[in-house]
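Yeah, one chain of the complex is gone here, protein chain that is, but the others are all in their spots.
Up next, chain A:
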Amino acid sequence: MSIKLGVPSKGRLMEKTFDWFSTYGIGLTRTGSEREYSGQVDGVDDVELVLLSAGEIPRELAAGHIHLGVTGTDLIQEKLVQWDQKVAPLAELGFGHADLIVAVPACWVDVDTLDDLDAAAAAFRARHGFRMRIATKYHRLVRAYLHDGGVADYQLVDSQGATEGTVKNLTAEAVADITSTGETLRANHLKVLAEEPVLRSQATLFRSRVAAQSEAERATLRAVEDRLGL
């Protein structure tokens, strides 16, 4: 029986993942037309390539539909409750670096720490009659981070894209989003808090702790891990 390897189906993340595997002599290629999500694996037996959206890979790993998967740490930790019981990180792939950070308007010269954010949120609520809004799509991670940081009197508002624009559009007072260079933030007159980020993320190879394994599948997994020097 073959094991399944889930890889992001598009763009740079897919290409860099293919490159990373090829340095270990495992050839991943996409077959068929551009629109068809099927692939081929060379250099190691009994491994099936499954091309998926990076956002679906955490769920597929946790459901045991795939044995191995490449995705961002951010997506794993946001989407899976008690992620470390469902998947095990095997290797950081060294690309797809991004930090999940909290950013506020650069003009908030009085806000640099979580402590400041909390105090500003309290004053904001007293003044405006509602809690300071923080736009994000990473609800669980940001909520846990702000809870640990002792920030109260805020609310998360959902933003699935163009999050940096929400402050200017008056739909949020602050944002929590993924950034790699910070350029988009600066262009939108936002600054990152002077704190540890919510999460440092990069593309990572995960093994499902849930996927059922026969003796043969275990042997295949071991062969792949040996090849990857793990």
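Basically, a residue touches a chain if its C-beta (ideal position, glycine included) is under 8 Å from a C-beta of that chain, and two chains touch if they have at least 3 such contacts; residues count from 1.
Following the convention adopted for this analysis, contacts and distances are computed from a predicted model.
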Choices "Metal ABC transporter permease", "Histidine--tRNA ligase", "Cytochrome c-type biogenesis protein CcmE" or "Ring-hydroxylating oxygenase subunit alpha" - which one is the UniProt name of the chain not shown: "Histidine--tRNA ligase"
Touching residue (missing chain; options A:A63, A:A88, A:A162 or A:A194): A:A194
Residue touching the undisplayed chain, where the options are A:H97, A:K168 or A:R218: A:K168
Which of A:R59, A:R131, A:R209 or A:R227 contacts the chain that the document leaves out: A:R131
Which residue of A:D46, A:D153 or A:E217 touches the chain not shown here: A:D153
In chain A, positions touching the absent partner: 81-82, 105-110, 112-113, 115-116, 118-120, 122-124, 127-128, 131-132, 139-140, 143-144, 146-147, 150, 152-156, 167-168, 170, 172-173, 189, 194
